[in-house]
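For this depiction, one protein chain was excluded, whereas all remaining protein chains were kept in their positions.
Labels for the chains are A, B and C, by order of writing; each one numbers its residues from 1.
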């Protein structure tokens, strides 16, 4: 059994990592750190895990982790991970970081998007930004992996095959990424914004411009297309806890054919269990909807073409805590450790829920 | 007291018209038609009105309406209104039509958007497409008025001032209108799509391309700007009953200044009570959100600028049954009849709700 | 115009008082106190009121209030109101208190239910506990009024007529009051309990035993029945913002007849506009449901009889912020000042919402 540690295990992503790892047949969870809850039973913070584990939170002690763990998931906040992870990496631990601190390969992006100069640019080259459906082979050989932001991975999975396929003639300057997200992506810290009476029933445009995930998306799209891509992203909070729908509005230089879109998606995703192409003729389930992936590691992708305006609308849906975070990270671990990619994360979505 | 009739009064828009008109100080509701419920008390279909009216539904009888009403609100479905309204119009009744059947001034648009040849193109010229904040004076003199679709009016109110102001350099070919709407806009007819267990928690892209409201929006934007405008619209169902948020992604030829945007909005909306400009520095209420207009005739408008991508994000929110339908129609009636525009519809939104 | 002040106007009850009073035709709101927000515009805290008032919050200054107001609504927390209200009362101001501090006529109840010795028991005799549907005449003559808790008034309106009618043979020792309430009743202060991700979708038994409103309910039931009554109350938080449903399970000594129940209700509520008796044969609206009173001052009441178990189930629904708080208080004010009871609060519920 592989010995696993989870850093910042008291948050929602940490909790989801614990939930999935505790049920994973190939690993033992040996550490769950959370300064604030050190000594507390995990199930008091994550009540779903009551009866399933007697694990207790511990303080984050790098030297102890080095000795007790084979691999570590770091779910620390941006800016904090970069203070902790390097020493674990230097000590040779396998690491899967879920913060933004090792996602961008260009150190020059950190000051503008995250407000700090990256202290360890050498590590930026070593971390693999992992979306197995796109760079599975790279992930297999990696020891240091960075897992994308929840909206970023959802957008990227819909956009990358289209940008890669040059014959589609995508206008790379007017790509609109309009995201609708549940509350769990914002974490577990109470505030007026997240107070139930104020948050219930909203469609709140909380980040209409300047969203940080733009940088990750542009990085991957530039990489697959070989050209600079500009993404215009807006994020909205909607009335649910889990799930993301990303609507990508894409303009093309000429008419596009559904078959060509299908081909682009299939050529990238055939063999990728966790991407489902969804495009039925009718019914309430004919296009992606986060409701239909809740509880699973699936990313559903579909599209519509509007000839009149020369527009292609790509739609993608994930459970933000699974494919958007913990699930993608565990999928990456499976690849790094040589397990079947699906091990421990192949559960079906709940429906209805 | 003005004698008012409501056609198709059993639907959600009909119910909202009744709710507001029954409390309106200048009118008497003398007829509420609904074939299916003829003879039934109104409060059995609209349970909120229990104890507030003993009105009963009647069948739609044009000749009776002509005798008993001064003005009629028609909330009939598209395609049905056009079969009924002409004879009422010919008989000299004042009419406010809430269907799409008299919204488009160009008869040539009906076959492609609505699938029928308009039988009375002469009436298309006589009907005023009413958004009082934009064409108040026209509405004042009108006897035949058409009220916009709920998403259309919400989008138009955010976009019209921007398109009108040429110095902003709006790219008229890449205007993305991404709408998030509550369930009530889809009406009261049960189906698998609207079955609670299937509809709860969705972000369902039910009309990503080809939405009919595109035509109305383009019509008004072309009118205020004097040039052809192409609107790329997508509509999503979200987890609430009332409300619309429209996110309009607009590209500009050069940098724009917040002050110029403010000016554009103020020059059109100063003196318009029902438009609120919302753009605070922080807090959960700093931008428009349908939650904050529920129960009112307000349209909240705000914006953000993303210099990096040359994008302006305009945000607008309404209660789809009020400013998006019944409220705008009654506001139009107030103008047509010489009342204060706000009469009977100046109620504050509910908060929290 | 009557000059009105609202104390603790930044909370949800305070906001609802402001919303309704600003639209009330007979009053001017001259003061809205909120220590924390002194100097801030009211509409920044209550975003629904944007565009409707330029009022600003002020600190609570008793001497200023005495000079500027004719009547004051106090929406202060329990324990705080009793420190502030007495000096206003002593100065001759008319007062409507919405806290629990003047609800119980027996000073002996305060230590056990609220944990303090009442400092002004003389005032307990002077305050009228106001439920106009039950003691309208008393309220008319009052200058000091206490308005019930939201769950208490909802339960009392369903129970009082039954307890008053001795022939029904109610078992006064096994009355179960099972309440389901929205989040707004818990106020506007963020916490882990009210954090959206934790609060969404719950049926949380937050006070299964020992709920303080038991005392108010028992007080009124004892008063109308002339005998001691024991109420077994449990409160649950459910997935909505506004509204209360109280299910009262009542056992009877012998079989009861629907007609007798009707009679009991009608004999108390005929002429009371804000109580609606709801008991249809079929359909989704056949019994009270808070969804159908949202936005109104109505209390809907209905019942079912279960012969097999000798049980009568009484159901009552209110909007907790209106009939459960601000609406009942304004209704009381209307009576105290000689206005029509319905003035400013006769609006219809919103439906659907």
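Odds and ends about this structure:
Heads up, the rule we're going with is that contacts are C-beta pairs under 8 Å (C-beta built on N, C-alpha and C of every residue); 3 or more make two chains touch, one makes a residue touch a chain.
If you're wondering where the values come from, they're calculated on a predicted model, not measured in any experiment.
Under the touch definition stated at the start, the shown chains contacted by the missing one in the entire complex are A, B, C. For the chain left out of this panel, the touching residue among A:49, A:179 or A:245 is A:49. Of the listed residues A:104, A:264 or A:278, the one in contact with the hidden chain in the full complex is A:278. The omitted chain makes contact with just one of the residues C:111, C:210, C:226 or C:255: C:210. Of the listed positions B:24, B:180, B:199 or B:351, the one in contact with the omitted chain in the full complex is B:199. Only one of B:63, B:167, B:191 or B:267 touches the chain withheld from this view, namely B:191.
Interface with the hidden chain, as seen from chain B, comprises residues 12, 183-184, 186, 188-192, 194-201, 240-241. In the full complex, chain C touches the hidden chain at residues 173-174, 176, 178, 180, 192-193, 197-206, 208-210, 230-232, 234, 236, 238-240, 243, 245, 247, 249, 251, 283-284, 287-291, 294, 302-306, 308-309, 311, 313, 315, 317, 352-353. On the side of chain A, touch with the chain left out of the figure occurs at residues 12, 15, 19, 22-23, 44, 46-52, 183-184, 241-242, 273, 276, 278, 280, 283, 285, 292-296, 298, 300, 346-353.
One rule holds for everything that comes next: only the chains that are shown with their structure count from here on.
The touch graph of the protein chains shown is complete. Once CA atoms are averaged chain by chain and compared with the all-protein CA average, the nearest chain turns out to be B. Look at where the CA atoms of chain A average out and do the same for chain B: the two points lie 38 Å apart.
Once the centre of each chain is set as its mean CA position, chain B and chain C turn out to be 36 Å apart. In chain A, the residues that reach two or more other chains under the touch definition are 192, 197-201, 240.
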